[in-house]
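Would you mind keeping the following structure in view while I ask a few things?
Moving on to chain A:
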Amino acid sequence: MKRTKVLRSIPFDLSLRDALGERLRVLPDDCARYRVSGVTPKSVALPRDAKETALALEAATAEGAIVVVRGAGTKSHRLPPPRTVDVVVDTSSLDAVVEHAAEDLTITVGGGTPLVKLESVLRARGQFWPCDAPFAASATVGGTIASNAHGALRLRYGALREHVLGAQIATPDGALVRTGARVVKSVAGYDSHKLMTGSFGTLGVIVEATLKVAPLAETENIVVGRFRSAVTASAIARAVAASPLFPLAIVLVDDACARRVGALLAHASTGSWLLLVRCGGNRRSLARQVSDLTKACEATGADSVNVLDHAATPRAWSDIRELTGGAPYDAERFIVVKTTSLPTDTPAAIADSRNRWPAAELSAQPGSGVVYAHIPVSDLGQPADPNGEAPHVEPLTRAYRRAGWSATILSGPAASSTASQLFLHAAAPPPYVTAPSAPTRLFRAVKAALDPAGTLDPGRQPGGV
Partner candidate 1 sequence: MSAPAQPHGIGTCTRCGLCQQACPTYRDWRLEADSPRGRVEIVERIAAGERPDAAMAEHLYACLGCRACETACPSGVPFGDLLEFGRREVERTGTLAPERGGWRTFRSFVFERVLPSRALFGAMMMPAKTLRHMPTLARLLRSLPMSSGARRALAMASIETPMGNGRLPAHSKAIGERRARVALFTGCVMDALFGGVNEALVRVLRSSGCDVVAPSGQWCCGALNVHAGEQRRALAMARRNIEAFERADAEAIVVDSAGCGAHMKSYGRLLEGEPAFADRAAAFAGKTVDATEYLDRIGVTMNRPPSARRVTYQDACHLAHGQKIRQAPRALLRAMPGVEFVELRDADRCCGAAGVYSLTHPAMSQRVLDEKLAKIAEAGVDTVTVTNPGCHLQLAPALAQRGVRVRHVVELVDEAIHHSSRGTAF
Partner candidate 2 sequence: MDVRFAAALEAIVGRRHALTTPQEIRAYAYDGGVDRSLPLAVVLPGSTEEVAAVVRACCERDMRFVPRGAGTGLSGGAIAAGDAIVISTARLCRILEIDAPNRIALVEPGVVNADVSAAAHPHGLRYVPDPSSMAACTIGGNIAENSGGLHCLAYGVTSAHVLGIRIVTPDGDIEWLGGKTVDTPGYDLAGVFIGSEGTLGIATQAVLALSPIPETVQTLLGIFDSTDAATAAVSAIIGRGIVPGALEMMDALATSAVEADVGAGLPTDAAALLLIDIEGLRDGLEGTVDAVASICRERGAREVRIAQDGPQRDLLWKGRKSAFGAMGRISPDYYVQDGVIPRSQLPAMLRDVAAAGTKHGLRIANVFHAGDGNLHPLILFDKQKEGEFDRALAAGADILQACVARGGSISGEHGIGLEKRDCMPLQFTPEDLSFMDRLKSAFNPDDRCNPGKIFPTGRRCGESARTAKSGTLDERTAALAGEPF
């Protein structure tokens, strides 16, 4: 991205201060609390509303400042760290529940609304936002959308982008634009809000979002099957996902991951895998699902099959969902890598991760083809010879490209060298992702069209976009 060179005759924050007044923090102590992967921003903006957010962006763009958007900061350990951060825009004040149209299954909230707040408002009307994002205790709606951080419920409810019906976006030039609508279906104009999912705040700031919500199932259970083989467990997951049982979510965890979930402690056993199937419906439907699932697990040699009942399920699931994104892991000690492949490749992706990082704790969505590896930094070993190949393991970038898999580092310690160690060859451009075919030219064009000055966290996207 070509950056405008601005001759700074005044400190860059002055026009921001005009816009935000005291809600621009520049004291080192304040700024230190907003570090992004170890990089301390020069200032922190705390806009009160959408308009101030837009003003802040406009001022930053005019000054050629680099802005990193932040909700609750739960994904602030990204790799590699940003080169420089002039302003962190903190959206946590944008936390209003604007409108809950319960009858219409929609809710409109500020981008900074915490998931806990959203979920409690919805639960009061027997509803939920079926995105199942991790960091549920503190993450915001805007941050969850921007990081496309959805969990295993995607199996039944579909991708996160399908649960965002519309948004108001503050753009780098200070405009406030709306896309989509506040109704469950709209094809008027481009679905720019869908472009916001996974954009990590590099195209605009989500100041308000209208979400599509769903009624809570009448009753829910989790079937817990313990298997010695991830291959067997994955095969059952695929069969169940393609069957009329159509469960809500399927998660597969190794014993180390399982031990991080209180409700699963009793079921975990060294060297084994737990297949967790969340199902819901009315009583008779649920009874049938649980019975069929139990039989399927037993028929394929599960060591044990247990059922978490309706009372135990919400609590257990709130722990399980945290495993889809690395939430329970200390970002200073673990690198979290997300791999996506075809569901039939999930066992191979699990085996590859196990081989590559023997001490990693693994969780997966075997019905959707997603594997999370939580890798202790101490497990990374020596950096490979940049001119040669690692003795035993094919470089990840090459192996994944061949297999058609994608990998993304979700979080890790700031020392960027660990990332290149992880990928053995630093062939993949920052921020260290690999995908079979990324339309990088179009990524660049979209970024150039919507953030021409490169205000919003340049380099954050694959290909250094």
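The set was built so that all candidates are chains of the complex that A comes from, given by their letters.
The definition used in the following text is that a contact is a pair of C-beta atoms (placed from the backbone, for glycine too) under 8 Å apart; a residue touches a chain by one contact, two chains touch by 3 or more; residues count from 1.
Bear in mind that the values here come from a model prediction, so they are computed numbers and not experimental data.
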#### Entry: In-complex contact of chain A, chosen from 1 or 2
2
### Query
Which bits of chain A are touching candidate 2 when the two form their complex?
101-106, 126, 148, 154, 158-159, 161-162, 169, 171, 175-179, 181-192, 194-195, 197-199, 203, 214-216, 218, 238, 241-246, 281-289, 338, 340-344, 368-370, 404-406, 408, 433-443, 445-450, 461-463, 465
